[in-house]
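Quick one: the structure is below, and I'll ask about it shortly.
As you look at this complex, bear in mind that one protein chain is not there, while each of the others sits in place.
On to chain A.
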C-alpha cells in the first residue's frame, strides 16, 4: 500500500474537468484508490467523490493506493496532479 501526500497546484483547484481527468487515469488501474482530506476518505475512482472534496489550490491530499499496480497508478496520478492537470496558469510565472 502506498500513502503519499500531494498538493494541488492548478489555480482553479479540483473542479469538474480535473476531477474527471483524475478519475479517468485512476480507473485505468486495478488498484484501489482513495483520497484523504479533512478526515474524509473518498473513492478516487468516483467523480462525485472527488468533486465533493472541492479541493482548492494548495490543498494537501493524501493519496492511498492499494493493489497489484499501485506503483504505476501512483506515478500516473501524481504526475497528473503535479502537472496541474495540464491547465494553463493565469499568471505565467507562478
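We adopt the following convention: a residue touches a chain if its C-beta (ideal position, glycine included) is under 8 Å from a C-beta of that chain, and two chains touch if they have at least 3 such contacts; residues count from 1.
One rule holds in what follows: contacts and distances are computed from a predicted model.
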Protein name (UniProt record) of the chain left out of view, among "Peptide ABC transporter permease", "Protein translocase subunit SecD", "Cytochrome bc1 complex cytochrome c subunit" or "HPr kinase/phosphorylase": "HPr kinase/phosphorylase"
Sole residue of A:8, A:51, A:65 or A:81 that reaches the chain not shown, by the stated touch rule: A:51
Residue ranges of chain A at the interface with the undisplayed chain: 27, 39-43, 45-49, 51-52, 54
